[in-house]
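Please read through the structure below; I'll follow up with questions.
Partial complex: the chains shown occupy the same locations as in the complete assembly.
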Amino acid sequence: QDKPQLAFVVNAASDFWKLAEAGVKKAQGELPGYELQFRYPAQGTAALQNALMDDLVAAGTDAIMISSADPKNSIDAFNRVAAQVPLFTTDSDAPASKRIAYLGSSNTLAGVQAGEIAVAAMPKGGKCMGFVGFLGADNAIERIAGFRKAVEGSGIELADVRGDDVDFARARSNVDDVLAANPDITCMVGFYSYNPPKIYEALQAAGKLGAITVIAFDEDPITLGAVREGKFAGTVVQDPYQWGYQGMHLMAKYLEGDKSGVPADGLIIVPTKVINASNVDAFEAELKERIGG
Amino acid sequence: MHKKDLGLAVLIIIVGAVVYLRNPLFLSPINLGNTANLIGLFGLFAIGQGFVIMTGGIDLSVGSMIALLGVIFVDMVGKFGVPWPVAILVVIAIGTLLGLAHGILITKLRMQPFVVTLCGLLIYRGVARGYTGEATAGFPFGAHYPALEWLTIGRSFGVPHSFYAMIIIGVVCWFLLHRSVFGRHLQAVGKNEDAARYSGIRTGFVITAAYVICAVLTAVAAVYFAMFTRSVQPSSHGNFYELYAIAAAVLGGFSLRGGEGSIIGVVLGAVLLQELQNLVNLLGIPSSLNFAVMGAVILSGVLADQQFNRYRAKRRAANAIRVLNRKGSTPRQAPATTDEIG
Amino acid sequence: MTTKADRKRPLLVLESISKAYPGVVALSNVSMSVMAGEVLALIGENGAGKSTLMKILGGVVQPSSGHIIVDDVRCDRFLVTESQSAGIAFVHQELNVFDNLDVAANMFLGREIRSGFLGLLDEKAMRAAAEPLLRRVGAMFRPDTPVADLSLAERQLLEIAKALSIKAGVIIMDEPTSSLTLSETKTLMKVIADLKAEGIAVIYISHRLSEIEECADRVFALRDGKAAGELSQFEINHDAMIRMMIGRDLNSLYAPPARPAGEAVLSLRAVRTGAKPWALVDFDIHYGEILGVAGLVGAGRTELAEAIFGIGTILEGEIMLAGKPFRAASPRDAIEAGVYLVPEDRKRTGLVLESAICENICLADLGAVSRNGFVSQNLVKERAEDQRTKLAIRTTDVMRNTAELSGGNQQKVVLGKWLSMRPVLIIFDEPTRGIDVASKVEIYRLMRALADTGVGVMMISSDMEEVIGVSDRIVVLREGAIAGSLSRSQFSEHNVLKLAVGAIRKTNA
């Protein structure tokens, strides 16, 4: 094993990370002197991720970039790893740890952007219901908080957020149940990438597509289709492709001794974008090109 | 209907009544339809699990099988354009083969069902994840398969077709388990495999058949689930569903030691589980308490049912003695005072 | 009028004991007392309540009403621990051994010998203590043998030895000899005499009346859960006991053989079984003949029967059934060819205990009670009712759980399963184990009737009286091989025993 190894560890299996993987693949083509790995943990728990990192270090990996399921509480594990190899965070940060830098978006800002979509779409206010995978996960908490902050005083209220533990059937039936039990709901927010498609299908089945304002996160094909059709008010997308692509270059440079890529505050923010009917086609074309290439 | 089933039905009605009083929308057609759909989905493979548990075995692989077959089905139909009836047949054929493999490993190679199907749980999900490379298998946006959708997620008279499917399959399975020669053999094998073999029953065949039935029903459920979620994320799709199925069967009166249980029971078990899921959303209980509520209701329900039955058995025995004492002259002493001891 | 006048007060008194199960009254107002140093025989038909009464004494079952008085102390609550501390040891009818433990561990279960300050198990001491007890009951296995390797009879010996290991004032033996052959039974009789001499009371339950005549000081009979009378030592004889048990006389136990036997229905030539591969087996069973198979415990009779029935392997040799080569690979093959087996262990292999009686009776032949693959509950019941009347199975309803029947009635259910079909050859392995006299007579009559219709009957039995009384011909097995064959004129206990233990060389086959 002569080539230095760089690893990108994600928090759970999901399509979202396919884009990051595409970015890593692109980077691999440009970094022939390195061996790039893209690792999914067996399950989305911090304990398994940290064990995975320990194993990677033991197996001779030279630098790691991780999207932790629970960064706040993995600080010791991070420090343990960071003592041996350069460690970067992505997607969700642990600023108190000895990680070298964070590369990713700000979930709070993304939540604010979603709230702004809602405010624009519902000038008269409304009552929203949120749907998410893990209620306790950092990215969920930050997005929800950002959304709440943005809609404050606009007459829009986020009544409750239902969790589904990433069980798609349950994600769908949560929407069904809300439609049955809360007829006063006028807007729905899907915080995880698979939530908006479930909202779309439930609304379609109930014949309420268009009647309820939907604000989405991420770029599931169904979400984008609904945005194009105008059935969804808009979606907030991150840029995981860049995380993978830039992240690998960042680590490679760092190992070569070039530390100019790391800003003083250690935060490299890749901005999130609002996608609505006006820019959805361009965005989708870009996506296709990236995954295809 | 057995007494056990009756107890469960009463529990379902009581829970339903309580929920209705707190939120009358519980009985709204929309909500009933949604719940019926889920009952249909979960009921399908819970019935299958019932056959396996009847043999004294267990099938831990159903959740993973639903994920693997779901991925295969969605990919065949959505990606490779295989006509959906062919895709369904392929999925059922794969299910049959997997069930056959379980059965043969258990009967011919004498492995423990728990081990075999635990390995199935690990392998099938692993294969599904490896095959898609962790990606979600989904239909392209806007893709429509009217006939398939009518069959799986359509409704007639407001009742979802998944529910009809469960009812039809349930009725067939009821005849199979409770009225057919095969069903009798299955029960005998579950209660005492040796005695069944000494009576000329092909125990290996019977047990294997149970695993095949379970896998085939699971394959059917996998198609329904895939159409319901319209996309299958291999790492999470169907997670823990084996526990649901086993719980439905056990609630419905199946004994994990084998030989006991009824189709009506397992269907009622599936109904109760879905009712409890529904209740949490309808009453606006925080999602985090979902599981706690479910566990508490199951525990108290089973407990109440059991204590009631024990009380009844005691009363009957006491009655028999009383009748006896009244008939015969007076026994030496008045033992009536000791009645409570038994 | 017990043997000695100075036996003042009873060790143990049962006072108006009643026991009701949901729907069944097993005992009603039974009172009984036991004196020190006496052998009290408890008799009664199957289902009379003998085991239930003893289970109450053992603390295993709680009476619905009544009292137990031990050493003048009246107990309202009598659990296993109370029973044990009252000095009561129990040999259960349904064997209660643990086949994941070894012999010594079984023997001292609940009363383990400990050593060291941690109180850990002292295996050595237990094995040493077990050795003489095993020898005393004539067992040939060692204390460290896993119980899984013991045959039914050997397990029964273990249970008896276990009861002896308890420092007991009263030993209850519920059909201890049901799987034992004559020699072990003789040993047991000697053990009982010794116990008696030590002043220990023995409550002895058996359906073998000759044993009772030999050892009992007093006989207590139950009928339909009620006390049916007592016999003192000098009144004990077959007829009196039968009269008390069933309320009438039985003229003769054994029906005479009818016509001469026909051709061979089953013949074995130079057969070796996987279980006893060193032994060659040759014999014939003829149409219309009852062939008795005798031998000591572990002689391999059961294994031979099972090999014919398709369980266990046949290594080599030739088997002909009705003139055609026959080799069953599974019981199903055997059953389809008309070869049936009534196994010796009804709890494990004979019955699905947790099923209804009617289910068990129809289990092997569900095709006959179904239409288009669907079982007709009416036909099932009809067939079961038919067997119930034919075999006098004592139950209120054929829909009851088989486990609720008394041991003897369970055996009749096994018989009913096969008798409702069309046998060519039936192998009965200990057919009357645990069966009362009246039913035994019934079963003998049935066997004879089967033979008379031309069926070949092979009867493995450890009950010498029965082998001699019922068989038309006897073959004796020793170490898995045929030690000899006896025709009716040669029948005697002496001859059978001699062949079984190998004292004489084999006579003509």
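Going in written order, the chains are labelled A, B and C, and every chain counts its residues from 1.
We take it that a contact is a pair of C-beta atoms (placed from the backbone, for glycine too) under 8 Å apart; a residue touches a chain by one contact, two chains touch by 3 or more.
All of these numbers come straight from a predicted model, not from anything done at the bench.
Student: Since only one copy of each chain type is displayed here, what is the full stoichiometry of the complex, written as a formula using these labels?
Tutor: Taking the whole complex into account, we get A x1, B x2, C x1.
Please note the rule applied: only the chains that are shown with their structure count from here on.
Student: Have a look at which chains touch which and call the overall pattern line, ring, star, complete or other.
Tutor: Drawn as a graph, the chains make an open path, so a line.
Student: Determine the centre-to-centre distance between chain A and chain B, using the mean Cα coordinates as centres, and give it in whole Å.
Tutor: Here the centre of chain B sits 36 Å away from the centre of chain A.
Student: Please compute the C-alpha centroid of chain A, do the same for chain C, then give the distance between them in whole Å.
Tutor: About 73 Å, centre to centre.
Student: For chain C, which residues count as touching chain B in their complex?
Tutor: 15-16, 18, 20-25, 28-29, 31, 62-67, 76-77, 309, 311, 330-332, 334-336, 341, 343, 348-355, 359, 363-364, 366-367, 370, 373-375, 417
Student: Taking the touch rule as given, give the residues of chain A at its contact with chain B in the complex, in rising order.
Tutor: Of all residues in chain A, those touching chain B are 12-15, 17-18, 40, 43, 135, 160, 162-164, 166-174, 176-181, 194, 197-198, 201, 205-206, 221-222, 224-225.
Student: Going by the contact rule at the top, pick out the chain B residues touching chain C in the complex.
Tutor: 175, 179-185, 187-188, 191-192, 194-202, 259-260, 313, 316-318, 320-321, 324-325, 328, 331-333, 335-336, 338-339, 341-342
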